[in-house]
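What follows is one structure encoded as structure tokens, with my remarks underneath.
Part of the complex only, each chain left as placed.
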Amino acid sequence: MNRKLRMGMVGGGRGAFIGSTHRMAAQMDGLIELVCGAFSSDPKRSKLSGKDFFLPANRVYGSYKEMFEKENQLPEGDRMDFVSIVTPNHLHYPVAMAALDAGFHVVCDKPMTMTVKEAKDLEKKVKQTKKLFCLTHNYTGYPMIKEARDMVKSGQIGKIRKVVAEYPQGWLAANIEKDGNKQAGWRTDPKQAGSTCCMGDIGSHAENLAEYVTGLQIEELCAELTTFVPGRQLEDDGNVLVRFNNGARGIIWASQIATGEENQLNIRVYGEKGSLEWHQEEPNSLIVRWLDKPKEIRRTGVGIGKISAGATRLPAGHPEGYLEAFAVLYKNFANALAALLDGKKVEESSCDYPQVSDGVRGMQFLEAVVRSNKAKQKWVKM
Amino acid sequence: MNRKLRMGMVGGGRGAFIGSTHRMAAQMDGLIELVCGAFSSDPKRSKLSGKDFFLPANRVYGSYKEMFEKENQLPEGDRMDFVSIVTPNHLHYPVAMAALDAGFHVVCDKPMTMTVKEAKDLEKKVKQTKKLFCLTHNYTGYPMIKEARDMVKSGQIGKIRKVVAEYPQGWLAANIEKDGNKQAGWRTDPKQAGSTCCMGDIGSHAENLAEYVTGLQIEELCAELTTFVPGRQLEDDGNVLVRFNNGARGIIWASQIATGEENQLNIRVYGEKGSLEWHQEEPNSLIVRWLDKPKEIRRTGVGIGKISAGATRLPAGHPEGYLEAFAVLYKNFANALAALLDGKKVEESSCDYPQVSDGVRGMQFLEAVVRSNKAKQKWVKM
Amino acid sequence: MNRKLRMGMVGGGRGAFIGSTHRMAAQMDGLIELVCGAFSSDPKRSKLSGKDFFLPANRVYGSYKEMFEKENQLPEGDRMDFVSIVTPNHLHYPVAMAALDAGFHVVCDKPMTMTVKEAKDLEKKVKQTKKLFCLTHNYTGYPMIKEARDMVKSGQIGKIRKVVAEYPQGWLAANIEKDGNKQAGWRTDPKQAGSTCCMGDIGSHAENLAEYVTGLQIEELCAELTTFVPGRQLEDDGNVLVRFNNGARGIIWASQIATGEENQLNIRVYGEKGSLEWHQEEPNSLIVRWLDKPKEIRRTGVGIGKISAGATRLPAGHPEGYLEAFAVLYKNFANALAALLDGKKVEESSCDYPQVSDGVRGMQFLEAVVRSNKAKQKWVKM
């Protein structure tokens, strides 16, 4: 590839947290440039946002439909290569379907869709169109998560017996959606967020992380969802017992009423020979425990693993954070896309970003959690 | 009291971990002296142990029955005041009943009995005999646990919504009972340990800690017990969802196959206004999070609470550990007993040690966990 | 400003750590684009590097002199606005002087020059040309460092009494320059690095951080420099006692033979009412101790300070790292430069990046350290 890849964006205008995150992550490695966008359902707001990003006025659109149509009329040398979808949940599916139909590759925020049915539709569409699709389960981009996955895969910690994945946050401990907090507003609104709040927004990250690190699949689960804040329509806390396909047992829980917690995603994986522990708020350390050796702290930049090294940009001790991990997804996606556009073989390492199939599993997990919560019997199949 | 209190001991001879712990804890504050013992079911081993502790030969007995009988024949000025029971689980009940019947006060290791029925019997006996009874749920002796309880009680963190209590250990990750490890042997033997291994041995500490800190009671639970190590007769891992009597939700889990974990008991309590986090392996810190203030680290020796200060022996920064916390139970018990023997009013602060009623709740918890594990429906009452 | 600022780069071609750091930092916030460069003293290597960054061939130059000349011949609408100098130390001075003379604003890596004389020359030149000059003492870009500075400034911790700033690294514990390590090679070569290795490379960061956070100035110092690795020409370890202009005492030490240490820059500031502690390897926490209140952990994204909030890009709990802090310097510089080019008033907050005067102080510190090391008397004036 002798040029940067061209990205369009749907959603993510002024004031949207996740939009600016995607832009910084996409542009960090100098492989991607933002060329156009439909940044808001309000065309005026979209225009103003485009100005913030120094885009020419004619590349800032009033709607995603307009964007896909007009971009397709541009010569290939100008036209965007892929679209990044950073809208509230309920728009992920229609925008992604439309983008794929219009011939664009897709990066999409999570949860992927509102239902399992939509997820499977989208999976089918990706297969038909042969376009690349990246779901931004961004936490899998951390080098030490890749190191953990690598250690499990190569058998270093032995057969896995137990997994605990937690995601406590405290920002919804009070009814801030009532006071007009926009981020809280759409996440607690069933029409925009779907059938879950806490589990869809953050529990799905914990589930994805557990399956990514262990390479196992959840088969059965037993869940309880609770809404603690009066007047809230969706759950703000969820506890789930899980069974994996190798017989391992686990706990996945998430909470948005864990007062004072910031963004405490963490995972512990216990194997027959060793165990792993990782905390998102101190992401450059991976705690490794052994049956009969001292505890080790493996660190970003000194990891032995080739894969984790490939996700690292700086020498040891220069902390890499959330944006860098997010950018690893974009980098891998960009490398895969560049190879595809150049007609070259896509390296396996470039495909190390969450796929549409991860999105299907995520929706199946959420659907099973909701079903189990209502059920009287202990276990439901996922 | 113008003398030290006189303690006899049942169990805890040479090589027993918990026996030496009880002796060090009992004697730390200079209020109690060991005067006699039946240290082993093997009379010869009992004699040798007595020598280790510099006891006169005539105060070292071949059985607890002999001890209770002979001590009662001694003049009041020599006779032991109370007995400390540190045998394997199945003997707690008969020895405690016999001691109370013989007129001795009792300190007893946990779990208190083998069944709920025994626990209630014992509770009745304590009431009838009006003797003092202390169950050594030792983790409640830590100053920062008392600080946490105090903060909850005084409403500082608001109404409690969620509690997570964990107790991971890794020492039973392999089948060491097969290789003759004595500590592992009796704990995994249903005849000596009862119907559970992991939950009775350590899960019950997590349950007790959760109720002690929050002042709440578990009402319903949903459990899964698993035996991971082939050939083992009792469970070595347990996950329990719980519901408290104020509507709070929780998770209690314990494991003895959490490879590489030492003794990682910890608890997190989330309230409407703040939250608390405590780890047994770093016991002198209590992490306090708030809705809208920076996170605080409260520390042993600088806590404001009168109760936690009363459980502290050293200036701030001089770490107190497991033995000191254990000794707080003995100190409070000794102060209560001294007051009783002196015919004085027992201070409320001296009664701050686990009572026979805690033992009843512990057995009810274990019984409910076993019942729920076998049940198909999600929730069982405790 | 209705466009991105245009950056040229001197040095930082393929394989250079600090070059890619500057590029990622400069481009993170979408305010700056790389438009040209003289990336290596080897013109062929420069060309290849330019290709990596997708630059047109005619904007990749064989030398910085050629770059300044040719860029000046371009129309104003295309020409670079400023140059980023990321060469080995000995070239900082001549390149910066030439850039200023040619009318370009400058971002320059540290240490600024090889001597105090050069530093003062450069300071004079900056004043004469009225160009902006930013020295990348990047650690001052961390939000919690700005929070610390703000707390000191507003008197929250009282008059400062003691400051300890450390910078241990272990990567030069063995003679890796002998084995061809390029990074080690020029840093240990007096011709390229100047009269110090460890103190110039990292000790100067500790000094700068101490003065930035406290607002104080070092007046006197007493130093010892040591070369531990046989065959090395410059020191790899330095310990310095310092006296500040308000009477405070301090220790500044740096080491590159602190085996196993990664990049452990840290600072502790003790005031009459409180104290501050910060570690670069966990940069999102600022530990605050008080005379009579519990220890606090202030965190990026929940800090109260307006200044630290302005240096933050993500919600609390989403860790920001080394690149983000580095990018804060570029962002502030870009905002100042944009205002200047637009003929607007430069906001005070935009000037919060290290100035040429910081570079003069840094050189004075290094010169005094070397002088003190050779002296027999205890204290030398800085």
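Order of writing sets the chain letters: A, B and C. Residues in each chain are counted from 1.
Just so it is clear, a contact is a pair of C-beta atoms (placed from the backbone, for glycine too) under 8 Å apart; a residue touches a chain by one contact, two chains touch by 3 or more.
The model shown is predicted, which means the values in this text are computed figures rather than measured ones.
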Overall copies of the shared sequence [whole complex; 3 in view]: 4
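Here, only the chains that are shown with their structure count from here on.
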Furthest chain, CA centroid comparison against chain C: B
Distance between chain centroids, defined by C-alpha means - chain B, chain C (Å): 55
Chain centre separation in whole Å, for chain C relative to chain A (CA means): 34
Distance from the mean Cα position of chain B to that of chain A, given in whole angstrom: 44
Residues of chain C whose C-beta touches two or more other chains: 299, 302
Of chain B, residues touching chain A in the complex: 157-158, 161-162, 164, 168, 170, 173-174, 222, 224, 226, 228, 237, 239, 241, 249, 251, 253, 255, 257-261, 268, 270-275, 288-291, 295, 375-378
Interface residues, chain C side, partner chain B - complex: 288, 294-299, 302
Chain C - residues contacting chain A, complex: 2-4, 17, 20-21, 23-24, 27-30, 34, 51, 53-54, 169, 171, 261-264, 280-284, 299, 301-302, 313-324
